[in-house]
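So that we are looking at the same thing, I have put the structure below in structure tokens.
In this view, the complex is presented without one of its protein chains, the others remaining in place.
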Amino acid sequence: MTLATDKSTDVPPRLWWNRPAFLPSPSTLRQAIHTIGLGLPALLVLALLWEVAPRLGWINAIFFPPLSQVLAALGDMIASGLLARHIGISLERAAVGFLLAVVVAIPLGLLMGRYSLFEKLSDFLVQTLRNTSQFALLPVFILVLGIGEASKIAITFYAAVFFLLINTIVGVKSVDPLHIKAARSMGTSDWDLFRKVILPSAVPSIVAGARLGVKSSLFSVIAAEMLAAQSGIGYLIQNASLMLETDRMYAGILTLTVIGFLLNYALVAFEAQATRWRASEDKGLA
Amino acid sequence: MTLATDKSTDVPPRLWWNRPAFLPSPSTLRQAIHTIGLGLPALLVLALLWEVAPRLGWINAIFFPPLSQVLAALGDMIASGLLARHIGISLERAAVGFLLAVVVAIPLGLLMGRYSLFEKLSDFLVQTLRNTSQFALLPVFILVLGIGEASKIAITFYAAVFFLLINTIVGVKSVDPLHIKAARSMGTSDWDLFRKVILPSAVPSIVAGARLGVKSSLFSVIAAEMLAAQSGIGYLIQNASLMLETDRMYAGILTLTVIGFLLNYALVAFEAQATRWRASEDKGLA
Amino acid sequence: MNRIAISDVRKTFQLKPGQSVVIDGHASDRIPVLSGVDLDIRKGEFITLVGPSGSGKSVLLDIIAGLTEPSSGFAAIDGHKVTRPHQETAYVFQQYALFPWRTALQNVEYPLEVRGVGRAARRVKAQHFLSLFGLTGFEDRYPSQLSGGMQQRVAIARALSTDPEVLLMDEPFAALDAQTRDILQSELLRIWEQIKTTVVFVTHSIDEAIFLADRIVVMTARPARVKESIDVDLPRPRDIEIRNSAAFNAYRARVWDALREEVRKAQQDWALASAYNA
Amino acid sequence: MNRIAISDVRKTFQLKPGQSVVIDGHASDRIPVLSGVDLDIRKGEFITLVGPSGSGKSVLLDIIAGLTEPSSGFAAIDGHKVTRPHQETAYVFQQYALFPWRTALQNVEYPLEVRGVGRAARRVKAQHFLSLFGLTGFEDRYPSQLSGGMQQRVAIARALSTDPEVLLMDEPFAALDAQTRDILQSELLRIWEQIKTTVVFVTHSIDEAIFLADRIVVMTARPARVKESIDVDLPRPRDIEIRNSAAFNAYRARVWDALREEVRKAQQDWALASAYNA
Partner (left out) sequence: RAADKPEVIRIGSTAPGHLKFILYRNKKLLEQEFAKDGIRVELATFDGGGPASVAIGSGAIEFTYIGNNPSLRLGATGADVKAIGLSSWVPSNETLIVVRPDSPIQKLEELKGKKVAVLTGTVRHSTFAKALKDTGVSIKDVELLNIGIESSGPALARGDVDAIVESTGPAQKLVDAGGARVLFDAGVSGKKEWAVPHVLSVNGAFARKYPDIVARLLALDIATARWADANPEETIQIFVKETGSSEKAVRSTYSDGKFWQDPKLTDEAIRSLQGEEAFMADAGLLKGKVDYDKWIDRSYYEAAQKKLANN
């Protein structure tokens, strides 16, 4: 391993502050293009394989149609507005469940990570619930919440909440004790300690949990929508699968993958922003 | 918040070293008892609720039989040896898939976390695969691997691998750059850097990933065994569910929960052992 | 009334399972660090604390700061037993303890922020203190981008920014170059003479201890007690030149005398005289 | 031949997006730290490096250690350009940099371990060095359980344990009490005289710089170059009493002279004279 060179990112000074926070900075953009350039080849190989394998008969084309055919089906579904309608519904369900999970898990995780008594009291319960498949709870959800939206949202909530919770706890526990000591010496209230010391330290871990949670919420929408839904991308996939319309089925799955992929990178960008201080801390080090 | 008292753990000196590493130390045991004592009440409330709610008609007993009835069914299944046989098969499948995931994800995660070029090359592919539901890949697994053990293990592998991978990457990235600097200054080879510096630092994060992965592997066994199985706990649950034998169904689910729960605490204990140096670092601090 | 009263403070650390220490010939898993520290500090007094490395100076500051609970005895500020960090106490740590996710300015703003000082006011105040320590132009730099000495100066600025009544400083100038150190010593005295904060200052430099103090407290080797309390009767304000005075030299000898035996004790089983086998 | 050759080393840090620094009146996002450092160090020479805080001393050591790449120019050891850490170089960091998950003993064993020294041999060696630095009985303690000075001593023991040919030390004694510091200075010289390792030693103490060095290198304020190189012609072995000699005093004045202007430059815009508004 030889020395890494400083990567120059020539940014006009101060620009970052003038720009609304939600817009990526030029250097972020530049880096994104760099990342895409490097990341694309592997993806292209995968895509090529998908196209070629069924065509050459390596894999049965009836059940695994070539990419081009899937994309054609996707095109049709987009053109007819079908996809947009169903995706909208599914995303709403996943988003509500996920946001509920964030709202519940992060405060709970902060408390469980910080106060060992609180953790000990609740940990068994949390671990029991966490280790109970949501599949198993489905009848319970239905009995309690019915088969309407509430149940579907409960499932996406349940799918995400433990990822966020566990990673928040881990994040809290890995805060440098010296920083807590320093903060406490400055008379920081418990509330400020959470907001200003523990949370910033725990962000990377929490975001990792959120990335897992987003994916899980999204996937569980499929499961939830197979349960008595007449709309949503899960319904669409299920229907196509039943009818052995594999091109439409994979079109739906591909759509979900792309959505998950985009959300993932949105979270990664958020994390990069939130941990700017950490980025390339060993710049110039090999 | 007032000052916490030092928790005295009066352990005969040196005992820890004389004891085989796989046995819990007396203080670990003592602490375990403490943890159980505090954790149990919440669990007992849950159990009571499970018993009472169906009995009082708060929830329909046909679909959600009282705990005692489920335990009775569980007893029958244990007595007949049915449970042991099916669990054995399922655990083997989950274990093989999970261990494969460990073997693949940890080295890959160490590389991706450490070498940004490597990460950039592979990240898109990994994120695409990660964001593709295993449900979607099921037909592909069947097409490529058939419906035998290989497919089932592939599913449990797939279910666990991304948890381990992502958390390994996060763990690697949060290693203190100063420690890397110090290690490199002492002529540490890349290999030793991974083993002796990055890995010890990343253990908490990796273990958190393993906890998620274990659960996921275990759950996905159900899914895999529902696909086309003749044995395994998933097959058992599925069968009971289809025939509306809800007591047997919940007995199966309960078994899975208990297994997941135990594995979870095994991992927690392992982590505590591996991060002894960190434990109660702020002993005597409030 | 005394601002700070320390009464028979003892502190024993419980070692982790498997660790032990040999005390008086038999193994134990508890290490006594403070064994009955008594110390009264007047309002506005400037105390310097010297003692061998590892004697328990940092632990004592932690106890005064309300960050560590003594095993027995107590520390009190203004007659109230310290059980948690006191609003009017500020602490400069031996290891800087800056928040790595905050810039220099945001670090100095932090204690003002948690006290609810408004955005504009705290920014002005923080900037003032940064400039006081020669860090103008480095406001938006993260700690990892600052040199060791700069980080320590940010930490001092942070402690002073709240106008604390009790200021605990653990070797604050150890990472500074000689002249900066001299300047900051003088500057600290000047500030202190205006606000008459009560200061407890740990240092390894005997010169620094004498130059700053109203009173030098010499600690024994671990387990530590107060060995000697030396009043420094040098006129104030003090000039750097005072170090060449005969009176200063006399203090130097006295502190040295008090310390020598303790340091020797602390090093009892050092193998420093052993031959080096290359 | 020179053991270490530093030739026109320049280093400029790229700031993070949004940060800027004002240089010669206009804003820039690049901060030049070293601007052409030339320095040749003979085999077995003991160099001390002094300069204002923030001038770039630590960065220069990083470059010699092969941990940071210069923007231009190069450092060479034994005629080979340094592009990665050198097997025969050891480095004591300003911030200790111990591994928190290893005990004191395991920390000292670490560099031996990665060099493939057998278990028994490295344990003996590590124990020897720990005892050398007065840490017998603390072998199985984790860094968080040691005082600041003890941590620093472990770090020094770790660096010496491999019998390095080039030893880079960044303010290694800053966290030690005065007498321990004196003892360790003498001890370091004694060891060095036996093994004649080449040493580059950063310090803020002028006395320490003179007492230890064959040659004192004074750095300018940032962006740093070598301002002056002062050969120290004091007899060896040196005794602590040498500090009271006239020759020593003369060196003190000379180093101080060289440094004064640079420290002043580094503090140009310090507001230290400003009134303190309590």
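Every chain is named by a letter (A, B, C and D) in the order it is written, and numbering of its residues begins at 1.
The definition used in the following text is that a residue touches a chain if its C-beta (ideal position, glycine included) is under 8 Å from a C-beta of that chain, and two chains touch if they have at least 3 such contacts.
Just so you know, these numbers come straight off a predicted model, no measurement behind them.
Chemist: Of B:Phe98, B:Phe162, B:Phe219 or B:Tyr235, which residue touches the hidden chain?
Modeler: Reading the full complex, the residue touching the unseen chain is B:Tyr235.
Chemist: Who touches the missing chain here, A:Asn167, A:Ser205 or A:Ser241?
Modeler: Checking each option in A:Asn167, A:Ser205 or A:Ser241, the one touching the absent chain turns out to be A:Ser241.
Chemist: Touch as defined at the start, partner being the missing chain; which of B:Gly39, B:Pro139 or B:Gly252 qualifies?
Modeler: Candidates B:Gly39, B:Pro139 or B:Gly252; residue touching the omitted chain: B:Pro139.
Chemist: If the hidden chain were put back, which residues of chain B would touch it?
Modeler: Within chain B, the residues that touch the unshown chain are 60, 62-64, 138-139, 142-143, 146-148, 226-230, 235, 238-245, 249.
Chemist: Even though one chain is hidden, which residues of chain A still touch it in the full complex?
Modeler: 59-60, 62-63, 138-139, 142-143, 146-148, 226-230, 238-239, 241-245
One rule holds in what follows: only the chains that are shown with their structure count from here on.
Chemist: Could you work out how far the Cα centre of chain A sits from that of chain B, in whole Å?
Modeler: Once rounded, the distance between the two centres reads 20 Å.
Chemist: If you average the CA atoms of chain A and of chain C, how many Å lie between those two points?
Modeler: One centre to the other, that is 47 Å.
Chemist: For chain B, give me the residues that contact two or more of the other chains.
Modeler: Chain B, residues with two or more chain partners: 1, 177, 181, 184, 281, 285-286.
Chemist: Can you tell me which residues of chain D touch two or more of the remaining chains?
Modeler: Chain D, residues with two or more chain partners: 13, 16, 18-20, 62, 66-67, 84, 95, 142, 144.
Chemist: What part of chain A is in contact with chain B in the complex they form?
Modeler: 1, 34-36, 38-43, 46, 59-60, 63-64, 117, 120-125, 127-128, 130-133, 135-136, 139-140, 143-144, 162-163, 166-167, 170, 173-174, 177, 180-181, 184, 190, 204-205, 208, 211-212, 215, 218-219, 222-223, 237, 246, 250, 253, 256-257, 259-261, 264-265, 281-282, 285-286
Chemist: Inside the complex, what are the residues of chain B that reach chain D?
Modeler: Listed in rising order, the residues of chain B that touch chain D are 178-179, 181-189, 192, 196-197, 200-201, 275, 277-278, 281.
Chemist: Show which residues of chain C lie in contact with chain A when the two form their complex.
Modeler: It comes out as residues 62, 65-67, 84-87, 89-91, 93, 95, 97-103, 110-111, 113-115, 142, 144, 158, 162.
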